[in-house]
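Below: one structure, written as C-alpha cells.
Only one protein chain is missing from this complex, and each of the others stays in its spot.
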Amino acid sequence: MRTDQRAERALGALAVIVLLLIAAMAVTVFGKAWPSFSHNGLSWFGSGGDVDTQLRAMEQASPLAGHSLYYFRAWPLLWGTLVTTVLAVVIALVVSILAAVFLTEFAPATMRRTLDPVIRLLAAVPSVIYGLIGILAIAPYINDHLISNARKASVGYVVQLNGADVATATVILAVMITPIMVALIAAALATVPRSWREGSAALGVNRWRTIIRVSLRTARPAIVAATVLATARALGEAIMLSMVSGGRGFAANPLDGITFLFEPVRPLAATIVQNAEGLTIPVLAHTIYAVAAVLLVSAAMLSLAGWAAKQPLKRYGIRA
Amino acid sequence: MDPLTPPPPVRKIVLERDPFVATPPATNGNGIAPAPPNPLQATRARQSLADVRERMRLESVWLAYGEKWVVRDVSLPVRRGEVLALIGASGSGKTTLLRSLNRLTEVTAGAARAGRITLDGEEIHELEVNDLRRRVSMVFQQPNPFPMSIYDNVAYALAERPTNGRRRRRRTPELEQAAAEALRRAGLYDEVADDLGRPALRLSGGQQQRLCIARALAAEPEVLLLDEPCSALDPISTATIEQLIVGLRESVAVVIVTHNLQQALRVADHVAFMHLGELVEYGASEQIFERPAVQRTRDYIGGVFG
Partner (left out) sequence: MATSQPPVGTLAPAGLAVVRPRRQSTASWPLIDRVGYWLCWATGIALCAIALGIVLFMLIKGISYLQPSLFVHSPSPSVRQSEAGGFFDPILGTFILTALGIAIAAPAGVAIAAWLSEYARPRALARAVESAIEMIGGVPSVVLAIFGLLVFSQGFLGFLSQRAANGAVYGRSFFGAGVIMAVLALPLIVGATREGLAQVPDHMREAAYALGKTRASCIRHVLLPAIRPSIASGVVLGMGRIVGDTAIVTILVGVTLQNEAVGNVPVIGTLRGTGSTLTSYVYTNSPAGEGNAPQKAYAAAFVLLMIVLLLNALVTRLTGANERTGGRRRLAGLRALARSAWTR
C-alpha cells in the first residue's frame, strides 16, 4: 500500500502541476496586461485612431501627440475579430448542419464512405496551408475579378483594397471550422433513437420534417457544443487570419455596403502574431498581453456559455 | 382470494356504457366484467353487424423480406366498429402484416409485396404515403413519446400536416382543442390536464403508451393499428388500455397484434389466427376461442405450441 500511496501522490502532484500551469498562465497574462488597461481605462476598448500607428509609437518609444506611451484603442481589432468570427461561425453552422443531416440521413453508402475521410482531411490541414492558399490563390482572384476599380477608388482615400479582406478571411475560416462541427453534429444525429424516427414516420410526417422536429431537436446540445467549440477555434486562429485578413488594423465599415466585405481587418489573435517580435519592448509587451488577456477571457466565457446553454434541454430527455 | 379456488374465467370486456347490455356489469376487483348471459350477447352480435362498415380490405396479400415470403396469401377485412386481433406464434407474420397496412414495411430495404390492400376502396400504394399514414395510425410495442412536452407530442401529427405554403403554427386554439379531445379519448386527460407543458418522458410507462395512443388519435385516423401495445406494461396499465381500446371501437377500426390470448379474448370482436405466414382461421372471437374449426387453431389456443 505504501507504493500505492506514493504513486497516487506522485500522479496527483503531476495533475496539480497542470492546474498550476493554467493558473499561472492566467495570473501572468493578466498581470502583464494590467499596465495597459490601467493607463487607458475603459477606452482601451474604444476607438480612436489607427492601431498600427499606436503600436509603432510604442515600438519607437515616441508617444503620439497629446497621449501617453501606453495610448491604445483596440476597437478596430475587436471589431475585426467580431466580424470575422461571427460571420464565419454563422456560415459554418448552416453548412455544418446541412452537411451533417446529409451525412446521416440522405447520403447513399458510397457518398458516406467518401465524406468521412473528406471531412477528416479538411480538419487536418494545417492553418498555414489554408493561409497560403488564401493569400496566393484566393485573394488575388478576388482582387482581380470581384473588386472593380471603381470600388477601389471609392475607398481609396482611406484604405487599399487588395483581396485580403473580410470576405476571404471569413470564407476560409468557415471552411476551417466546419469539419469539427460536422463531426460533432453528425455523431449526435446518429444517436437519435430509431423508435422516434419510426414513430414520426408512422404518424405521416415526411423525413425532412422529422429531421427538423425530432432529430435536430435531439441534437441541439451537440449543435450548441459544436458552435462553442468552433467559435473558440475561430477566435484563436492567428496564423491563417494574419495572412489573409489584410495587414491593416482597420475597422471595416458596414455602411459601405458590399465594399465592407472587401475591406481589410485585423483580428485580435493575428495582431499578437504580427507584433511578436516587439515583445522585448515593455510598453508594447503590456499592450500585446492585454490583447491576449481579452482572448483568454473570451475563451473562458465561451466555455461557460456553452455549458449554460446545454442545461435546459436535459429535462426533455435529450442527453447532452 | 382462496388459493384453492380457481380464478374466474377470462371474459370479454364489456363497457359500462355499452348500450346493448341491459344492466351495468359488476366488476370482480381486477377490472374484468363477468360475461352477460348468452342471449344478450347474441343480440349484441346481431345488432353490431348492422353498424359495421368495411374500412380496409386485404386481398391475397403476400409480403417478403428479401427472398423470404413472410406473409402468404392473406385476405382479411378491417371494419369500423370492431376490433380485429391478429394472433399467432412468433414468426407468424402478424407484425409484418400489420406494418404493411400503413406501408411501414417499405422502410426496410428489400421488401416486396403482392396482392391488394385497399383503404375505403382505394389501393393504398397509390395514395400518397404520408396521407395514408395520417389515416391509418400506428402505436408501437415500446412507448416512444418524443422528447418534447405532452402537448407537442399529441399535437405533433396535426401540426405537421402539409400547410400549402401557409405559416406553420405550433399552438393554435384548434390544435389545443384537438389535443385535449385526443387526450380525453385516450383516457389521459384528467391525469395531465394541469400541465400539458410537462416533458412527456416523465410520465410512467402506462401513461406514455396512452400518450402514444392519444398522439395517434389526434389526427382522427380511420384505422388504428396497435402492435402489442401492452406487452411492455404492468397489468393495471394493461387493463386501462384494454378498456380504452374497446371504447375506441365506435369511431375507429382497430387492428391489434397480440401474442396474449387472454387479451385477444378480452378485447377482440374478430380474430385472425396466423401461422408461419398463412392465415389459418378467421372468425368472430367467441367462435375462434370456443369452437375453433381448424385443428391447428385448437392446438394454439390449447397451448400445444406457443
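List of remarks:
Just so it is clear, A and B label the chains in written order, and each chain counts residues from 1 on its own.
Note that contacts are C-beta pairs under 8 Å (C-beta built on N, C-alpha and C of every residue); 3 or more make two chains touch, one makes a residue touch a chain.
Small disclaimer: the values here were computed from a predicted structure and weren't measured.
When the full complex is taken into account, the listed residue touching the unshown chain is A:Thr104, out of A:Ser36, A:Gln54, A:Thr84 or A:Thr104. The residue touching the chain not shown here, chosen from A:Val159, A:Ile180 or A:Val283, is A:Ile180.
The omitted chain makes contact with just one of the residues A:Leu42, A:Ala65 or A:Ala124: A:Ala124.
When you scan B:Ile13, B:Ala111 or B:Val139 for touch with the missing chain, the hit is B:Ala111. The chain omitted from view is touched by exactly one of A:Val95, A:Ile281 or A:Ala305, namely A:Val95. For the options A:Ser43, A:Ser68 or A:Thr114, the residue in contact with the chain missing from this view is A:Thr114.
For chain B, the residues touching the absent chain in the complete assembly are 60, 62, 64, 67-70, 72-73, 106-107, 109-115, 125, 128-130, 162-165, 276-278, 294-295. With the whole complex as reference, residues 1, 3-4, 6-8, 11-12, 14-16, 18-19, 21-22, 25, 28-29, 32, 95, 98-99, 101-107, 111-112, 114-129, 131-133, 135-137, 175, 178-180, 182-184, 186-187, 190, 206-209, 229, 232, 235-239, 242-243, 269, 272-273, 276, 279-280, 288-289, 292, 295-296, 299-300, 302-303 of chain A touch the missing chain.
To be clear about the criterion, only the chains that are shown with their structure count from here on.
Computed from the mean C-alpha positions, the centre of chain A lies at a distance of 54 Å from the centre of chain B.
Those residues of chain A that touch chain B in the complex are listed here as 193, 195-196, 198-206, 209, 213-214, 217-218, 315-318. Those residues of chain B whose C-beta lies close enough to touch chain A in the complex are 102, 104, 107, 129-134, 137-138, 140, 142, 144, 146-149, 156-157, 160, 199, 201, 212, 215-216, 219.
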